[in-house]
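Have a look at the structure below before the remarks.
Every protein chain except one is present and positioned as in the full complex.
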Amino acid sequence: MEIPAKISPETEQRVRASFAAQSMMTTLGARLVALTPGETRIEAPILPGSRQQHGFGHAGLTFAIGDSAAGYAALSVMAVGHEVLTTEMKIHLLAPARGDLLIARGRIIKPGRRLVIVQADIHAVEAGQEIHVALMTGTMIPIAAT
Amino acid sequence: MEIPAKISPETEQRVRASFAAQSMMTTLGARLVALTPGETRIEAPILPGSRQQHGFGHAGLTFAIGDSAAGYAALSVMAVGHEVLTTEMKIHLLAPARGDLLIARGRIIKPGRRLVIVQADIHAVEAGQEIHVALMTGTMIPIAAT
Amino acid sequence: MEIPAKISPETEQRVRASFAAQSMMTTLGARLVALTPGETRIEAPILPGSRQQHGFGHAGLTFAIGDSAAGYAALSVMAVGHEVLTTEMKIHLLAPARGDLLIARGRIIKPGRRLVIVQADIHAVEAGQEIHVALMTGTMIPIAAT
Partner (left out) sequence: MEIPAKISPETEQRVRASFAAQSMMTTLGARLVALTPGETRIEAPILPGSRQQHGFGHAGLTFAIGDSAAGYAALSVMAVGHEVLTTEMKIHLLAPARGDLLIARGRIIKPGRRLVIVQADIHAVEAGQEIHVALMTGTMIPIAAT
């Protein structure tokens, strides 16, 4: 399976429509800010309502945007008429999500017709510095779009 | 390390205060409904704002309450003056989170002074039936409470 | 997908032939000692050549028999003409593998046509006592047998 050099308008539209349909992304204030074949970038502010008990970004926020970044990285290389589902995902939480903003970057480790293995790195931005707060690796499966 | 037969009022208070301090749990509408030594139960409605692109519960919701259920299961057996942090967690998404409500049950696989290995099962309730939607296994580390 | 009540002679033969064809199982002295639909039991002695630096059973031994136990649990419910491949597996190492013998028990968490989610528990037997040394969860995919 080859990763195309450029993302087609159809694929970009499909990814953006799917992202917009996820009400959780709206709740979390997340935005899809970059999309290239096999790579995505999603950003979310650490909202007052997205925090854990010490006031840092909640692991659920980190997971949610990392999972989406990884999933859309996989979807960006799928044939027309497909979607992807996460079947499993492991997250390593490396540091507290301090600061104002989280950036999740998704990419493909191994594409495939039956499974796509993906990775995402999540950084927190505090005072202009990026800190690596999480590493995720997981498995996506293509399904026929409904 | 032994798991006590009953949870102390101090521990219960500590867990409930920590849960209440997580603004993400409020955003998601999650409630801590049961707490015994080494086991917890957290419930959350699948709110209009907690959904993925097909209208099912978002994996970020499932992860967030499963992680909390697993973490408080670990905290429920910690000595006074400790908290726990998730260092890594794997989630298997077994079925779509259809329905109105998610129930996350956390438990301890192996307690320890340095690491606590935990598991959580998440079920969706649809028309009164529980469906197993996710299995999580992960690692918590105790830290001194601040 | 339903798990049959009894294992067919054809399936049992297929599992046993596959196990026998794994030269690594022979190297490790592993034996397939029980096979029912969706559950398997593999045992291996902790041979002098299967140890880590402290003389306990090596994690590679634990992983190898746990992965096989989980895989054959999945294969035991597959239709004729299929095999299974591990695509990913997480292992928690809970305690040192002391003693003489390891027992790996595999079972199915969720069967499926495209993916089978599996679990395995590995115990070490020392002085007649079983100690839980590892927990594994992973994903198997069915493939057409060659």
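For reference, chains read A, B and C in written order, and residue numbers begin at 1 within each chain.
One rule holds in what follows: contacts are C-beta pairs under 8 Å (C-beta built on N, C-alpha and C of every residue); 3 or more make two chains touch, one makes a residue touch a chain.
Remember, it's a predicted structure, so these values are computed and weren't measured experimentally.
Engineer: Among the chains you can see, which ones touch the chain that has been omitted?
Structural biologist: Within the full complex, the chain left out of view touches A, B, C.
Engineer: With the missing chain put back, one of C:R51, C:H82, C:R98 or C:H132 would touch it. Which one?
Structural biologist: C:R51
Engineer: Which residue from C:R41, C:H92 or C:H123 sits in contact with the chain not drawn here?
Structural biologist: C:H92
Engineer: In the whole complex, what residues of chain B lie against the chain that is missing from view?
Structural biologist: 87-88, 90, 114-115, 117, 139, 141
Engineer: Contacts of chain C with the missing chain: which residues?
Structural biologist: Missing-chain contacts on chain C: residues 18-19, 21-24, 26-28, 48-54, 58-61, 63-65, 67, 85-93, 146.
Engineer: By the contact criterion defined above, which parts of chain A meet the unshown chain? Give residue numbers in ascending order.
Structural biologist: 90, 92, 94-95, 109-110, 117, 132, 135, 137, 139
Note that only the chains that are shown with their structure count from here on.
Engineer: At the interface of chain B with chain C, does the proportion of residue numbers present on both copies reach over half, so same, or stay under half, so different?
Structural biologist: Here the answer is same, because the shared fraction of interface numbers exceeds one half.
Engineer: By CA centroid distance, what chain is farthest from chain B?
Structural biologist: C
Engineer: Could you state the distance in Å from the CA-based centre of chain A to that of chain B?
Structural biologist: 23
Engineer: Suppose each chain is reduced to the average of its Cα coordinates; what separation in Å results between chain A and chain C?
Structural biologist: The computed centroid separation for chain A versus chain C comes out at 33 Å.
Engineer: Could you give the separation in Å between the centres of chain B and chain C, each centre being the mean of its C-alpha atoms?
Structural biologist: So the centroids are 29 Å from each other.
Engineer: Going by the touch rule set out above, which residues of chain C reach two or more other chains?
Structural biologist: Correct list: 90, 117, 139.
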